[in-house]
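All protein chains of the complex are present and in place, except for one that has been dropped.
Showing subunit A:
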Amino acid sequence: MTGHQIARVLSRQAKAITVQSASAGTVAHHGHHEIRDHVKDKIGKREVVGYGYNGQPTYVDRLDFPFPAIRYKEPNAEIQLLREKEKGDWKKLTTEEKKALYRASFRQTLAEVQAPTGEWKSILGVTLFGMSVAVWFYILMKKYVYPPLPPTMAPEWQEAQLKRMIEQRQNRIEGLASQYDYETQKWKE
């Protein structure tokens, strides 16, 4: 490539980079990390208030990371007023106001997080349903798919096999034939 062509490619690349950084430059900077536009779309106007459980600005109720990275609700006028009041003496806040402040930042209380949901009932129901489908499937397979059992499974054959195993002294040290008394032709007690 000629010098001109190289210069043109390089300047085009430089413009592309500046365009990218320009758009990146329009997002908010918060503490130690930037929030990109696509994340902002998902969280809307909710404020980022901390690191959360992995540094991402997502809301999760977790017992092992009790402080989510973002508030639960978007700020509105009432909440902003309460936030100002919150900066003063907390004893001056009514219970309702405290609850409102809490619910603006959190979806559930930790007690609600730990409360039983009764989900086990639906899980059990679906599992049992699945098991009954399996049973039906087994019946179908047995009736239409599997060939009949070989003749060696018949009780008479099994008895004859057992007799033959005894005659052959199979496992005579600790197994089958060791349990048979050959003198009396009977099983040992």
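Here are a few things to note about the model shown:
Going forward, a contact is a pair of C-beta atoms (placed from the backbone, for glycine too) under 8 Å apart; a residue touches a chain by one contact, two chains touch by 3 or more; residues count from 1.
Basically, contacts and distances are computed from a predicted model.
Candidate names were "Aspartate aminotransferase", "Integrator complex subunit 11", "Cytochrome c oxidase subunit 2" or "HBA2 protein", and the UniProt protein name of the unshown chain is "Cytochrome c oxidase subunit 2".
The chain that is not drawn here is touched, among residues A:N76, A:T127, A:Q161 or A:S178, by A:Q161. Touching the missing chain, out of A:N54, A:T117, A:T152 or A:Q185, is residue A:T152.
Although one chain is hidden here, its contacts on subunit A can still be listed: residues 64, 150-152, 156-157, 160-161, 163-164, 168-172.
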